Each structure stands twice: as C-alpha cells, then as structure tokens.
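All protein chains of the complex are present and in place, except for one that has been dropped.
Chain nomenclature is as follows: A and B, assigned in order of appearance, with residue numbering initiated at 1 for each chain independently.
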Amino acid sequence: MNLEQIAESAPLSENVDSVVRFTNVDYSHPNGVPALRGISVEFKKGELVGILGANGAGKSTLVRHINGILKPTHGSVEVFGESTKNTSAAKLSRRVGIVFQNPNNQLFAQSVKSEIEFGLRNFGFDDELVRQRTDWALNTFSLIEYSNRAPMELSGGEKKRLCNALVLAWDPDIVILDEPTVGQDSEQKERLAQLVKLLLSEQKTIILVSHDMEFLWPLQPRMILMSGGKILADGTAQQVVRDRVSFSHANILAPQLVELFTELGDLGRFPADEFEARDKIRLQMTAAKEK
Amino acid sequence: MSQVLSVTPSSQAESLISIRALSYRYYASSRYVLNNVNLEIQKGEVVVIAGKSGSGKSTLLRAINGLIPHQHSGDYSGKVIVDGLEVLSAKMSELATKVGYIFQNPENQIFMFSVERDIAFGLENLSFKTPDIREKVDWALNTLGIRDLALRAPHELSDGQKQRVAIAGSIIMGQKILIFDEPTSLLDPYTASNVIRIIKNLHDDLGITILIVEHRLDLVSQIANRIIVLDEGKIVFDGEPRQVMYSSNLSVHGVTEPTIIRTTKLLDPGATGPGKSYPLTTHELAHELRKQVPRIGVFQKGSHEFGTNR
Partner (left out) sequence: MLASAIFVVSLVSHIEVLIVLITFTIALTFAAKIVKRFGKSMTFFAPLALIAFLLNYYVFPVGLLTATNLALRLFAVIASSSLFFLTTTPDELEQVMRWFHLPPDLVMIFVIAVRFVPVLFLDALQIMDAQKSRGLEFEKGNLMKRLRNTIPLLVPLIAVAVNRSLELAEAMDSRAYGATKRPTSLYVLKYNFSDYFTTIAGIVMSSFGIYFALFGRLW
C-alpha cells in the first residue's frame, strides 16, 4: 500500500461532530411535484462538500432545508442536533449562512455598508459588534472603497463579492454557496477558492452547490451527486469520479484530469491540479522509459 | 500590439463584418468600454470572444447587431458595417434580419404564450404572410429538433429547451450571422455541451457565421476557428485557438484557461515552439504523450478494477 492509498482509505473525518443530519427526507413543492425523495445524509464540522447535479436535480431544494426555508414533507432535518421543524429560517440562518446565486435577488440597501449591517441587526448584534463585523467584512472582501456606494451600481462580480461579505459578516458556522462561479472570471474564481480554504481553516462546514467541476475538483471536496431528487453517489472526490454510471446519470462531465488519466490507463489517485498532473506524468515517463 | 496574431488578412474588402476604429462609452459613464477596436470577420467563421467581466465583450456584440447605438445611447465613434449595412444609419429591424442575437438568460427572450408563436415573432413583425410564416416556423422547429414542443407554453420548458426555442426564433429570418452572448452560463455542463453542438450544426449545415462569448473555453475552443481576447475595451489577442491559448497566459486577462492547456504548458514550457502540436482536448494530450512514450501508464493497468475506454 502506498501513501496515496492510505490517505484514500482513511475514514472521512470520523471523529468530528455531525452538524446537519437528514433522515429519510421527502419534499414536494406546493403544487405536488416531488423534489427530494428519501434523502439521508450527514454533514460534519469542518467538512467541504460539493453538491453536483443537472439543473432541477434538487440541489437547491436540499440546501434550503438546512436553514429551514423549506421544511421536509416527510422525514426530519436536524441542524446542530435540533429539528428544523419548529424553528424559523430567520433564526436558523444565524448559524447557517446561504449565499444565493443571483445577487440581484437580495440587494436593496442604499449603501454597501448598510447592506452588510442589515443582517447583523436582524440577528440582534449590538452596535459595537455591528461596527466591528461590518469593518471586517468590508476589509476582507476589499469593498472598503465602495462602502458608501449603492449596491445596485456595482458590477456583477462586485455584487457577488458583497453577497459573500454580507453573509460571512455574521460568522455562520455552516456556509452554503449556491452556484458561486456562475458568470465569474478567472480572477474572481481564484479569489473564491482562497475564501473556501480560509473558511476551512476556521473549521467551518462549507457546502458548494455547483456544476462547475473544473472549479470543484482541485478543492477535492466530498462529492454528492444528485439526480431526480435523489442522491446517486456520496464519497470523496476520488471515489465519486470513478462511479461512471452515476456520473452519466447526473449529467455531469468528469474533470479533465480524470479524463486524461483514465485515457492514459492510469487509474491510481487522480491528480487534483495541473502541478500534480505534471509531476505524475514526468514520473511515469521516466518509469516507462526505464522499462 | 505585437501580440496580435492575425489569421485573416485585414485588408480584405469583402468582410461580412467590418469594424473600424470603434470606440464607445455608455451614457453617463466616464470609461470607454470599447477603445479603438478594429476587426474583420469573414463569412463562415466561428469566433469566440473571451475576456474578464467588464472587458467590453457584450458591448462589442451589441455594436454588431445595432443595439448599440440604437437602444443604448452613448458616445459612439468609428464605423461598423454588417453585410453591407452601416449599423449607425441602418434601422434596428433591418439589422435584425442580418444578425440573430441569443442572450444569456433564456427566460427573458421568450415573450409569447406558445413556442411556435414565439418563434414566429420576428416574421410577424416583418409582416410576412401567414402561410410563409407557417412554413418557416416548421423549418425552424425541425432544424432545432423541437417539433414536439411547438404548442408548449414557456413555463413548461426546461432551460435547455428554452435556449433552443430562443435559437429557433433567432434564425427564422434567415440571418447570416448569429451572436451568442454567454449562451450556456446558466445551464448545466451536459445541457451546455448540447447547446454548443447545436451551434456547431448551425454553422456546418447552414453556413451561418457565429460569434460567441463564452467563459468555458474548453467547451468552445473545439468548434471555433478563431479566438479574440478583449481587455479594457481593446483586442489583446486574435488568432487561431491553439495559437492564442498557447502563446500567452490568458488568465492575466481574466480568461480561465482549460486545465488541459495549463497542464501541457507545465509539461512543456516551450509548447509554443515551431513544429509543436497544441492539444486542446484530453484526448489530444493523451495521444501526444503516448506518441512520445508509447508505454506510458501501461504498467498501472490491471492494478485497479475500474477499467474504462472513455
């Protein structure tokens, strides 16, 4: 057994607490159309999860159960050990922050600063803390120069940054990003990847809902594949990309590096990024030449 | 601008689209979104336009179909000629018959209550006779393979279907040029690759000239014959996809380089040298590696049970 295989077979953060638990969750829209069927899944503290699937697979419906916007039709969702049934979304959101896909669906304040303060005040932060957290958010997301500008006037990328800032300002324990890379250029994506790494280092649970495989793959998250309201596969990135059947069912394309190494016939640990890929190919080239 | 690689002789007189010294600034904005752009596009080309957000991509496209300057007032100088029409003096509806425009959000470009009525919209506006409209609508429905959706209402369609309907409604006037403004960014990858395939077919079967703004270069670079990179309203690269992607670091200009390109560049920093091949797909790179070292990867085979031929 080499090092890579040991790393792979290690249990997925077993000794960490479970923060979210879905038990046999079904959900149907008010018009009766089922959106989730028999979902049982658990998320842990400090975990990075990527939820993938085609449009309409149920990804957004699933994450909306975590902060209680949606309540299960059958089954139960527990967040930090408590059922979401009797708690309002407004209360749960204090610890579960969702950044929605479309910034235009929430920006309303007269300035960037008051946009950030809005959530903090809703959650009952005192004035001093509101000031501190707002300053932190403005600085962390390089929005300080815009603090008095109207959010509507910002560019698409800046709006998206503001939406990240206004949620992370109240320091939720679980951070859910819904399609964070849509319409983002390479610089913005790079910044986002760094944000994810920062949040991970703070032991937050991060859930990325996305079909941008090339963005997710280098982060090597736990991957959950969804289709038709069901979970098709759930495991480490390395495990899930090997499940070709579920992949084609979920209408997801494999990462390019997985495609490359599959074609080369090398089915060991797939490299996470181009640097790992280069090293692996070089190693193999020397090995093959020596034979 | 020594970086600009020109594949098409710019002096050619009979360009389908000819943009000369185009500068544009939106009303009440201090910044020029387009800054002295010169561009010639020939009939039958498939041109990808890339660049970070705010680089002027969408503005350039709108300047070709006339939304700029006809719908957005602003500071406009230079000349744009599309299939013999000068955009500035032509009527918007006249330009619509030359250039079809497909937008990012499929929802906001279907206005009528049924698919076939929506597809007919352009011809109805041009006062075509009912039987002629019928015939063309049927043609468009068949071309896009959406015959069975003809009588559906827009809210009954999936995003991918909506995008097909939008395309059908945009080719109905027999346009020679189709513009796609980030047509796949709201779609999942599988649906996106289907839309890209449709675009390729429109080019191959109908000879339509295609201009497309797209972030996912891995998807479009294979169907394109030319990539143009914009930054700060200027063209910084213009050339054949392999050349453009391997001659520079596109991420400096906000364009996400496909993983396969980044990997190849790392493996062979001199990938731009003469006589080198430039892989665009995983398949091409794998082929290239095997050419160099035939036995690569072979020793790994059999050690795992996950065999596949993809």
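The rule is short, and it goes like this: contacts are C-beta pairs under 8 Å (C-beta built on N, C-alpha and C of every residue); 3 or more make two chains touch, one makes a residue touch a chain.
These numbers were taken from a predicted model, which means no experiment stands behind them.
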Neighbouring displayed chains - absent chain, whole complex: A, B
Per the touch definition above, residue among A:T84, A:Q106 or A:T205 touching the missing chain: A:Q106
From B:S29, B:S73, B:N108 or B:Q222, residue that would touch the chain that is not displayed: B:N108
Omitted-chain contact residue, chosen from A:S88, A:N148, A:Q194 or A:T286: A:S88
Chain not shown: contacting residue from B:V37, B:A63, B:V82 or B:A96: B:A96
Residues of chain B in contact with the chain not shown: 62, 65-67, 70-71, 91-94, 96-97, 99-101, 103, 105, 107-109, 111-114, 116-117, 120-130, 133-134, 137, 154-155, 169-170, 173
Contact set of chain A toward the excluded chain (per top definition): 64, 67, 69, 88-90, 93-94, 97-98, 100, 102, 104-108, 118-119, 122-123, 152, 166-167, 170
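Convention: only the chains that are shown with their structure count from here on.
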Chain A to chain B touching residues, read off their complex: 53-56, 155-157, 182-189, 211, 213-214, 242, 244, 251-257, 259-268, 273-275, 277-278, 281-282, 284-285, 287-289, 291
Chain B residues within the chain A interface of the complex: 51-54, 158-159, 182, 185-191, 193, 215, 218, 250-251, 254-260, 262-263, 266-267, 282-283, 285-286, 289-290, 292-301, 303-304, 306-308, 310
